[in-house]
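Every protein chain except one is present and positioned as in the full complex.
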Amino acid sequence: MSDLIGSRLRTAFAVRRLGRGPLAAASWIVVALFVLVALAGPFLVSADPARGTADALLTLGAPGHLLGTDDLGRDELARMVYGARPLLLVSFLATALAAVLGTGAGLVAGYAGGRTEWVVMRLMDLALAFPSMLLIILIVSAWQPGVGSLVTGIGIALAPGLARLARALAAREAGRDYVLAARLGGTRTPRVLVQEVLPNIAGPMLAQVVMTLSVAAGFAAGLSYLGLGIQPPTPDWGYMVQAGQEFLYTAPRLVVLPAAATLIFVVACNFVGDDLRDALDPRSSR
Amino acid sequence: MMEIGNHNVSRRTLLRGASILGMGAGLTGLLAACGIAAEDDKSGDSPKTGGTLTLAIDGTSAVNDPAYYTTLGDWMVVDCVCRGLTFISFETNEPQADLAESWTISDDQLTYTFKLRQGVTFHDGTTFTSADVLASLDRQFNDKNKTLLEGSSRPLKAMGENLAALTAPDDYTVVFKLKKADRTLLGRLSDIGGRIISKAALEKYGSDIGKNLVGTGPFTFSAATSGQSVTLEAFDKFRLGKPPIDRLVLQQVTDPSTIVSSLLSGDIGATQFTPYSALEQLKSDKSVTVYDTPKSFDAFMMMDVRRIPELDVRKAINLAIDRDSLISQAFFGAAVKPDGYTIPPNQDAYDATLADISTTNVEQAKALIKSAGATGRTVHLMAASDSWHPKAAQIIAQNLTDIGLKVETDSVDPATYFNRLLNPDDEYHDLMIWERNGYYPDADDMIGSLAKPSGVYGDYISGFTTLDGSADYADMLFEAKNITDATARKTRYSEIQRAWAEKYMTLSMLVCAANPVVSGADVENMNWRALGNHRCYMENASV
Partner (left out) sequence: MRGTAWMIVKRLLSVPLVLLALSTMVFIAMRLLPGSPATTLAAGGASGTATAAEIAENEAKINAAFGLDQSLAHQYASFLGDLVHLDLGSSFYGGNDITGLLGDTLPATIELTVAAMLIAVLIGMVTGVVAALRKDTWIDTTTRAIGTVSFSLPWFALGVLSIVIFGVWLRWLPVIGRLPNALDYHPFTNFVLLDAILQNRPELIWPWIEHLILPATTLALSMAGFITRIVRASVLEVLGEDFVRTARMKGLSGGAVLRRHVLRNSSLPIVTVLGLQFGSLLGGSVITETVFSYPGVGNLLVSGIVQRDYPIVQGAALAIALLFTLVNVVVDLLYLALDPRLRKA
């Protein structure tokens, strides 16, 4: 059995190994639920998350407000439901960007070797030489706070880690017979990379990418907490924690709810990542 | 000639009389708490002595220079280290004698002769004389002064431009000769900019004086670290006696929830930077004292007439503002409706008959918008992202949506905001939420600044200066500020305010609000009224 078929089969069969054990299964369900809530938000709650009523401020138990209202009289449940969107959007997009950038750079570097490799990897070292948090803050505040800059910042900060893995994997594959065969057969380099090498490193890469998702979610929440994410009045968990901090003593739920939701999502992403890695890349686990 | 100095004698008599009536302790405490430059602060209970008082401040650049503004906290340090010729206690709004013992004003109001106090010692041991006054004030009046840092803002610059001559006939006399009369001179000399520095120290340190400030105030400069804190020590030769506390630390605490927590935990002794949202919680906690700080600053929304040219639309916007919601949701009760328009209730020219300028009438507003054909128009609203600003922006955005406008809001960090405010080409320059704090409680510092056509508010921010008839306001305001009779002055200011609001409406008053002062329960005799105006008089405070 050639490496090519082996790897693809492995990926296909791996899916069946997912979600074994209660923790992993629960995590998959949680992540799916969060995605569902974010997508179906408007169908789940009727209140406008950005508009409040002056007659119910910071109250708990007002009729029609299951989780009470915030300091501007806005329905907390609606804000919790809608607040999932920016976090999920930013974490998924930023992870996708990091995956594309990191895999691309690593693939090229590992396959080409030599000077190209040196230049690409030094660039990646540079990004790693500065605490990621600061790097992202610099990128976002130099541009303009918002989803676009947040995704770019987090994507750039997380790409080098993925690039290192991709380079190592690609370098290993570059010497294999099937790659040599493809090259000798006259296939052009980009094609070799995309059609031959990429599928073979996809398994371990995917596992690492999903691990990155939880890191991206942590950053996304942290930065919107710092006011560098989506701007109010659009609800967003990170910012809700920041804004609710003022009411920590009087209405702690304004902090606890979004913080707990963020925590649950990040933890679930972590376990899902673990699970995927166990399934796709058995060598690296345990 | 009129004699204005020496209020102290009568106050002392009052205190003595009161203690005979058996109200001594309480009343002394009360008056001392107001921090009037009391001559006999040792009467009544002897205050607790010793200890360290820590004040939370907005920031410090470790530069404390009366000619160079960095942060509010750094200027609070100047307030503690240096004293001026006059002093505003915030108990009354009348300037009192401080380093000047008394003064006389010529009948044409153009010559002010100050008699200086003798035997006052600077922290460096030198004796206070008229030479120190000239050296210190020259830094305000003369931009070529060698001891100035590059780009010094010199808050008393305008006073210098109105000065024909400043002379010292002898060691204890200083004479101001003015070009045009200026009733506010005594008050402005009490401002941070008017604080007197030791001439010897100025010669020694040059433009580094801000890192080595030497004055005659109750506290001497000890150490400062940028971004962290400034440490001051009690000055045992302070002319009104050594302060009860040994050490005063002004510490930068920027996180609002940390301010609240450290007040509750006792790590912070007092601050005027308390987040509004925490006031209810703090009031119910026995470990801290929440003061009923005067509602002394203006919270307003400027309207750029170049962007919103129709007076009716601006009036409609003013009518749409739900001030009750602002008071309860953005200020948590630490504000009142702006019944005196731009003049807050603690000032002499406050006139509640102007309340109708700031009424709310959504139906009328809608009608005005409709008749102006502005329904559905998009207006841009911007606000800083700190303190009450973003919340006010959210409430106002809702108010304006309710009268048929489309609102786009942007709230940005304070430094960015400040720059954008001064840039008329900014995309969001239609409606701008801002505030004005007065270091010195006088109408000239409020309406006098806000309606001045050539000032930042009238020029950069609202474009008032581009409107017909705006130039007259410069003269009207000048004439009003010099009216000596307080009642006549108040009447005139009310006329100006009403006319300005009705003809132009470039400024919608939101509320008059307080900088809420909170201290630990063990902090006594602190001048909280002054602190609510970002002034720092801690000479009587004890912990």
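Note that the chains take the letters A and B in the order they are written out, and that residue 1 is the start of every chain.
Here, a residue touches a chain if its C-beta (ideal position, glycine included) is under 8 Å from a C-beta of that chain, and two chains touch if they have at least 3 such contacts.
Being a predicted model, the structure only gives us computed values, none of them experimental.
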item	value
Of B:Leu156, B:Ala234 or B:Met509, the one touching the omitted chain in the full complex	B:Leu156
Residue among B:Gln252, B:Ser411, B:Ser508 or B:Asn527 touching the omitted chain	B:Gln252
Which residue of B:Asp267, B:Glu280 or B:Asp348 touches the chain not shown here	B:Asp267
Absent-chain interface as seen on chain A, which is shown	23, 125-126, 128-134, 137-139, 141-144, 214, 218, 221-222, 225-226, 238, 241-242, 245, 248-249, 255, 259, 262-263, 266-267, 270-271, 274, 286
Hidden partner chain, residues of chain B it touches	51-52, 54, 59, 61-63, 65, 68-70, 149-153, 155-158, 191, 193, 207-208, 210-211, 225-229, 231, 247, 249, 251-255, 257-258, 261-262, 264-265, 267-268, 412-420, 422, 436, 438, 444-446, 448-450, 452, 454-456, 458-460
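The rule we apply is simple: only the chains that are shown with their structure count from here on.
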item	value
CA centroid of chain A to CA centroid of chain B, Å	48
Contact footprint of chain B on chain A as seen in their complex	51-52, 54, 57, 71-73, 227, 231-233, 245-250
Of all residues in chain B, those that touch chain A in their complex	256-257, 260, 275, 277-278, 280-281, 322, 324-325, 328-329, 385, 390-391, 394-395, 397-398, 409-411, 413
